[in-house]
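A short write-up of the structure that comes next.
Apart from one protein chain that is not included, each protein chain of the complex appears where it belongs.
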Amino acid sequence: MSIETANSITASQVKDMFLYVGEKVIESKPLLTKIDSAIGDGDHGIGMSVGFTKAAENLKANEFTTVNDVFKTVGMSMISSMGGASGVIFGTMFVGGIKGLEPKTSLDLQLLASIYDKALEAIKLRGKADLGDKTMIDAFQPVVETLKVCANKNESLVEGLKQAEIAALQGVENTKDYVAKFGRAKSLGERAIGHQDAGATTVSIIIKSMKEWLEGQGNE
Amino acid sequence: MSIETANSITASQVKDMFLYVGEKVIESKPLLTKIDSAIGDGDHGIGMSVGFTKAAENLKANEFTTVNDVFKTVGMSMISSMGGASGVIFGTMFVGGIKGLEPKTSLDLQLLASIYDKALEAIKLRGKADLGDKTMIDAFQPVVETLKVCANKNESLVEGLKQAEIAALQGVENTKDYVAKFGRAKSLGERAIGHQDAGATTVSIIIKSMKEWLEGQGNE
Amino acid sequence: MKKIINNPGHVVQEAIEGYMCAFKDSITKVENVNGIIRKDLKEKVAIVSGGGSGHEPLFLGFVGEGLADGVAIGNVFAAPTPNTVQHVAKAVNRGKGVLFVYGNYAGDVLNFDMASELLEFDDIQTKTVLVTDDVASAPAERKGDRRGIAGDVFVLKIAGAASEKGWSLDEVTRVTQKAADQTFSIGVATAPGTIPGETEPPFVLGDDEIEFGMGIHGEPGLKRTKLMSADELTDELAEKLLEESNIQPGDEVAVYVNGLGSTTLLELLIVNRRVAQLLNKKKIDIYDMDVNSYCTTQEMGGFSITLLKLDVELKELYDAPASAPYYKKTQKIREGVK
Partner (left out) sequence: MKKIINNPGHVVQEAIEGYMCAFKDSITKVENVNGIIRKDLKEKVAIVSGGGSGHEPLFLGFVGEGLADGVAIGNVFAAPTPNTVQHVAKAVNRGKGVLFVYGNYAGDVLNFDMASELLEFDDIQTKTVLVTDDVASAPAERKGDRRGIAGDVFVLKIAGAASEKGWSLDEVTRVTQKAADQTFSIGVATAPGTIPGETEPPFVLGDDEIEFGMGIHGEPGLKRTKLMSADELTDELAEKLLEESNIQPGDEVAVYVNGLGSTTLLELLIVNRRVAQLLNKKKIDIYDMDVNSYCTTQEMGGFSITLLKLDVELKELYDAPASAPYYKKTQKIREGVK
């Protein structure tokens, strides 16, 4: 059975998937810089690159038997290397969902949905932002909801991510209409309208490249 | 008899002449800035403008009966307002030649030649520069020599200045071939070659506009 | 913009190395993180500041007597990581607690807060005062939402002085919060600064355009206008600043005119002259003035004006000596202090 239609991937494959995701986010550095420059301080691309570079370093240095450790390694790499709002926020996207989770050796759509669901909650607790505040939450919350719906329908991991990507992109679009309440863009008021949020864009890139990796695995 | 062919002008006319000269030098500010920027620090035009503005102020505030006082007013205005190398050097061009000179009520070519001759000496003493050092001396010394020759030939003031202007312009041309030994351009070495000296250019503008004023008076 | 750097990713680390070379007699680097602390730590409440780098001499230049005991440094314009803050706090803690004083930015709040949580496990008590001086970033009724800009200097000065007096964490926090509540700034940008390694500036201003209220990371401000004279510009900024503050005729203020990077001291002094004239006209007493470029945005052009409204307690703390590599204050001889 190809991964494309598989219901789960091993911890080691999760590692490979996030290595690929990291490459794609690092490639998007100029785009993210440009978006953050328009209404923020222009460092989001740099920050995400630093975080995923560190994550890749730490992922490559180890063999992983549990999904928990892969998520923890990615998240802690970000928190300890990036700084900025996104260091804590995107770090929490990876570590926030595995707190108290029993060790898992493989990842399926159910597990991904529940990890990200808990992570979303943790992000909201930490950052005090909510849907409509022009943050990464505007992309991440629809992602989580879509993953949950697809998981309930017992769809494959890659199908879930395909749907989630669409939801994420819609979320990014939505941020254009919002006034920022958090982060460096918040002082902009009405003037932020028309510009998409950098962090939300990163969420969409992460989800898109998770899907791509799974598809690529399927095609090989 | 028109001034153009006159052998002398009154102190009050000397005042008017230097007011006109001042206007012309101030008009040349952008040119002098450009020339000083190429091999100096770019402030020569500003400095000369400050000096002649102050001179005009002090000239206009007074009536003059002696040529000495006109020259002294122009020179002291420069020394006390300009600063820079050219404050002392161009100030000395006007005060250096009247030291110990008995009061004169009119200016003829003989007197101008002798005033500038003494001024040239004073400038050399003060600045320790000589012909060929890429300074205003390269224009001023030919001016003085020409004025002396014309004075010996009993030519008119305007004719003397006409000849002097040609000598000055040749002097400016010559500075292009010299390495600077004084002023901010001296560190340039060979690289100053090809560029004319700012102060020498100012000398040529002064002489040219003295001539123009006399001609203008003659035509009126 | 040409930057004199080696690798954009090593800028902060190498700058800290160079800083240590110059000032190692009075400061120490915290191992493994971009943190710097005083050598002569006292038995007192510790003051920890920090934030993104790129604003030098803030924050790293302000470690010393009467100022910060330690600073946590992030990458350019990025808050320091929680473990950087944590390690700095642990290094300066003398059992009397740690006060965090830093500018109010989402990233800094997230990271310092996370550090506080981590420090709880180390049994180190922390309190926080956010600097919220930029009146262009939120209206007066949301003073607590405002960003922190050059006002950092005043608030840190007060915190450091209070801690040197041996006050308790609660007392140091109280008076520092008072200083933060009484600090108001406004800025104007004339040209952008660039992050090392980036080739494009984060914003573009026309040849004769300036932007009022722009933030120190290039956050968009209140409005764009044509370049005006120093006096017109200062008048308009100062009027807005007073409007958005609670400063009244008869009040006493400390004034700080801050250059953003490439605006020259010559220009800043011209602005300062006008600020003094204006405050005199408004019968606001000038207790002290400082003009410098303590809080920069790389080579950004422009300046900000900061006012700290003083009372008897704040004046005494303001006047206390301070000595860090890039901020020194000797006791001033005051003729006829009110």
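All chains are identified by letter, namely A, B and C, in their written order; residue positions are counted from 1 within each chain.
Just so we're on the same page, contacts are C-beta pairs under 8 Å (C-beta built on N, C-alpha and C of every residue); 3 or more make two chains touch, one makes a residue touch a chain.
Predicted model only: the values in this text are computed from it and were never measured.
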**OP:** Please work out which displayed chains the absent chain touches and list them by label.
**Re:** B, C
Original post:
Just one of B:A85, B:A119 or B:L214 touches the chain that is missing; which is it?
Top reply: B:A85
Original post:
Given the contact definition stated above, which residue among B:G40, B:P142 or B:G171 touches the chain not shown here?
Top reply: B:G40
Original post:
Can you name the residues of chain B that touch the chain not displayed here?
Top reply: 33-34, 37, 39-43, 46-47, 50, 79-89, 126-127, 182-188, 191
Subject >> Missing-chain contacts mapped onto chain C >> reply: 2-6, 11-12, 14-19, 21-23, 25, 53-54, 56-57, 61, 76, 190-191, 196, 207-208, 210, 227, 229-231, 233, 261-276, 286, 289-291, 296, 298-299, 301-303, 323, 326, 328, 330, 332-335
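Just so it is clear, only the chains that are shown with their structure count from here on.
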**OP:** Determine the shape of the graph in which chains are vertices and touching pairs are edges (line, ring, star, complete, other).
**Re:** other
Original post:
If you average the Cα atoms per chain, which one ends up farthest from chain C?
Top reply: B
Subject >> Centre distance in Å when chain A and chain C are each reduced to the mean of their C-alpha atoms >> reply: 33
Original post:
Taking each chain's centre as the mean position of its Cα atoms, how many Å separate chain A from chain B?
Top reply: 75
**OP:** Could you put a whole-Å number on the gap between the CA centroids of chain B and chain C?
**Re:** 54
